[in-house]
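Complex shown without one protein chain; remaining protein chains in place.
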Amino acid sequence: MDPTTIGLIAFAAVIVLLALRVPIAFALAGVASLGTFAIFAFRTGTFMPERAFTPTSSLVFSNSFDLVHSYDLSMIPLFVALGHIAYRAEITTKIYHAARVWLASVPGGVAMASVVGCGGFSAITGSSIACASTMGRICSPEMLRMGYDKRLATASVAAGGTLGSLIPPSVLFIIYGIFTETSISALFLAGIIPGLLSLAGFLIVIFFWVWREPEAAPAFTGKITARERFDAAIEAWPAVALFVIIVGGIYGGIFTATEAAAVCVSAAILIGFAQRKLTFAGLWESLRETVIQTTSIFIIAAGAKIFVAFIALTGVASDIVSFVSDANLSVVLLLVAIAIIYLVLGMFLDPIGIMVLTLPLMVPLVESYGWDLIWFGVVVIKLLEIGLITPPVGLNVFVISGVVGKDVPIDRIFSGILRFLSIDVLVLALIMAFPILSLLIPSSM
Amino acid sequence: QDLFVGEAGPNRGARGESLNFFAEQVEEMSGGDLSLNIQWGGALFKAGAALSGIADGVADLGTIIAVYFPQEMAPYRIADMPLENSDAWVGMKATDEIMRSNEQITEYLAAQNLVYLGTFTTSAVHIGCKGTAIRSVEDIEGLKVRGVGAYGDTFGDFGANLVPMSIYDAYQGLDTGLIDCSQTYSYATAALKQQEVIDSYTLLNWGQTGALGIFMNKQSFDGLPAEQQDVLLEAGRMMSDELGRLITADNEAAIETMREAGVEIIELPAEERSKLVEEGSKYIDEWVEQVSGLGLDGAAMLEEYRGLLEKYEEERDSQGYPWEREQG
C-alpha cells in the first residue's frame, strides 16, 4: 500500500469514527497510530511489521508529549482558570450585567458585546484557541443564563474566537512570516482591516439572527434608570481593572502575553478574596473545572498533532498542492483551488500543521504567479481560521463544547456556526478580490 | 530510495537553503538513486524530539540542535563555546572536521544509533539593544537581556537579568521595553526586522553557536551501499562551504540594513572583549569536565578543536574563502 492511499483511507476513517461517536481525541490518535504503523511497515515494499514498532512509538510519543510540554501553551489553562475564577468571583456577571443594561435597546446586544470582546481579547493573545477558551468560559455561560438561544450563545463565541489570529499579534502570522521570509510586522498590519471586517460580519450575522428570531436574545426587561446604568458600570470595575492590567502590562513592557495570563489569574484571585466573593473552596472548585476542561481540549490537540505528523509521512498534503500546481490554472481558478485545499485540510488538521505541510510548496507556486506574499498570508490565515470552526474537526468549537459541557451538544454549536460561516466566506471573497484591504495599512506605514 | 528528513525550521533562510543544497547534492551525486523527502517546520517532530526521532527512525535523517540535548550531544557542544572565533566558515569547517574524524565522537554517536553527516551554524554571536548601548562590559550590569547558552550565562555573570524568550518574541520584547537587549546574530536580526526596534548593535566577535547539524539513523545509514554512504557524507561536507558563502553575504547585508535604519554599529574594544573571554572561559572548563565525565577525552578534543580553528583561519587568510577562490 502506498502512503498516499493510506492517507486518504485515514481521512475517511476519521469521518466514519466520529460519526460512530468515538471521542474525537481517540479517533485522531488511533487512526494516526495505525496509519503510521502501516507506513513504516510497508516502507520496503513488503509488509515488515517488526520494523514499524520503534518509529511509530517514537512519533506518537514525541508529538503528543511535546504539545503538552509547552511553556507557550501554559496560557491556555491559565486563561481558562481566569474565566472560571472570574465567573465564581462574579466579575464576569457584573460586566455582563453592565453590558445588558447599557445595550438593552440593541437586539442581541450582549452577543455583540461578546464578539467585540473577542476582538479586543484577540489583540492580546496571539492564538485563536486561547481566545476561544477564555472568552468561551466568560461569555457563553453568561449568555445561556440570560436565556439566549443555545446556538447563538455558543456559536458567536466560537466564531469570535477566530479573530484571535487575524487581529495582531498572532502566532500564525509569525510562522507564516518565517516560512515566507516576509515582514512579520507588515503581516500584523495587513491583518487589521480584514480582522475588523470579519468582526463586522459577525455583528451583522447576530443582528439579522436576532431580528428574525427575537426570542433568541431576550432583552433586558427591568426598568432602566440613569442611576441603574451608572451603578452597573461602577460595579463592573474588577473586569475593567483586569483589562487594564492586561493591556497596560503587555504594551507597557511589563510582561508578555503568556505571562499576562498568570498575572491576571493572580489578580482575579486577589480581587475575589478582597471582595469576599471567592472562598478557598470556591477557588478549588473552579480550578477543578479548569483542569477537566483543559484536559479535554489538550487531548484533542495532542491527537491532532499526531495526525499531522502522520499526514506529513503520507505526503498527501504535498501531493494535493503539486497536483494543483501542475494543472496550470488561470488566476481565478487557482485562487479557488487554493481556497478549497485549505478548507478541506482545515476540516481535519490544525492551522500550524497545515502551514508547515503546505507552505514549502505553496509559496513558490504563489510567487510564480507574481502574487503579493503579504496579501496571500492574510488569505491563508483567514482560511485557517475558518477551518477552526468547520466540522468535523473544529478546534474552536470543541473548546466551546468543553466549556458548556453537556448542556449544548456539539452538533447544535456547529449548526449555529453555519450562519457565521456564510459571512466568513463573503469576507474571504472580499479579501481575495481586493488585495488593497490587506495592503493598505502596511503600504502606508 | 526515498529518505525521510525531519527539520524543525522553515525551508527559507540560510539553514533551509543549505539543507535544500544538501538534498540537491545527494540526488545529483547519487544519480537519482537517493532522494530526500524533507518535512519542514517540525511536521514530523519538534526540535526537542529530533534526537529520538532520528535514532528511532521516524525520519532517516534530520537536524539536531545540540542545546536541546546537553547530555546526548555533549561533545558536539564544543561548537557553542565562546572560543573567540567569529568567522562562520572557519567555525563550520573546524566543527565539521572534528565531528567527522574524531573516533571517540563517532563511537559516542554510534552508541546512540546516530551518524554525523554535516554541520550548520547560526554564525557569530552579537547583541542588539534598545534605548541603551553596550560599549564596555560594565554597561551590561542591570540590563534585561535575552541570552542563550554559555553566552547568556556570561552576560548574567556581568550583572544582566536574563529574561527567557524566543528569538521570535524578541522583536516585541524590545519594542515594549520588556527587554533591553537581545543576543542575536546578524542575518537573523535583519530577517526578523529587529533593526526597526533597536538603537545599537554591538559586535562582540566572541564566538558563535554552531552545534546544530544533520545526523542520520545509523541503521538506515548502514543499510545503504557504500557509494551511497559516501554521497551523503560528501554532500554534508560540501554544505559548510555553501552555507559559509550564504551566511557571510547575508551577515554583511544585514549590518548594512541596520546601518541604513539608523542603528549604531559598535565594535566592542579588544580589552573589553578579553574580559568576556576570561569570564566565559569557565564554561569551557565545565564543558571539558562534562565530556570527560562521559568517558571521552575532553581536554584533547578542545585542543584538537582549537588547532582546527587556527588551521582554517590560516587557510582563509592565505587562500581566501573557497567561493572567492572560484571567482578568481
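So that you can tell them apart, the chains are marked A and B in the order they are listed, and the count of residues begins at 1 in each.
The working rule: a contact is a pair of C-beta atoms (placed from the backbone, for glycine too) under 8 Å apart; a residue touches a chain by one contact, two chains touch by 3 or more.
Please note the rule applied: contacts and distances are computed from a predicted model.
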Suppose you had to identify the omitted chain by its UniProt name; would it be "Lipase (Class 3)", "TRAP transporter small permease protein", "Aromatic-ring-hydroxylating dioxygenase subunit alpha" or "Xanthine dehydrogenase YagS FAD-binding subunit"?
"TRAP transporter small permease protein"
Candidates B:S52, B:T95 or B:T248 - the one touching the absent chain
B:S52
Which of A:T56, A:S127 or A:N396 touches the chain that is not shown?
A:T56
May I ask which residue of A:S133, A:T294, A:T314 or A:T358 touches the chain that does not appear here?
A:T294
If the hidden chain were put back, which of B:F69, B:W206 or B:Y312 would touch it?
B:F69
Which residues does chain A use to touch the chain missing from this display?
17-27, 29-30, 33, 37, 56-58, 60-61, 64-65, 68-71, 73-74, 77-78, 81, 249, 254-255, 258-259, 261-263, 265-266, 284, 287-292, 294-296, 298-300, 303, 391-392, 398, 401-402, 405, 409-411, 414
In chain B, positions touching the absent partner
52, 67-72, 142, 144, 149, 153, 161-164
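Criterion: only the chains that are shown with their structure count from here on.
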List the centre-to-centre spacing of chain A and chain B in whole Å, with centres computed as mean CA coordinates.
35
Note: in the complex, chain A contacts chain B through residues 40, 51, 54-55, 57-59, 62-63, 65-66, 69, 169, 174-175, 178-181, 183-185, 250-256, 308-309, 312-313, 315, 352-353, 355-357, 359-360
Across the complex, what residues on chain B touch chain A?
4, 10-13, 37-46, 48-49, 52-53, 56-58, 165, 168-169, 171-173, 176-178, 191-193, 196
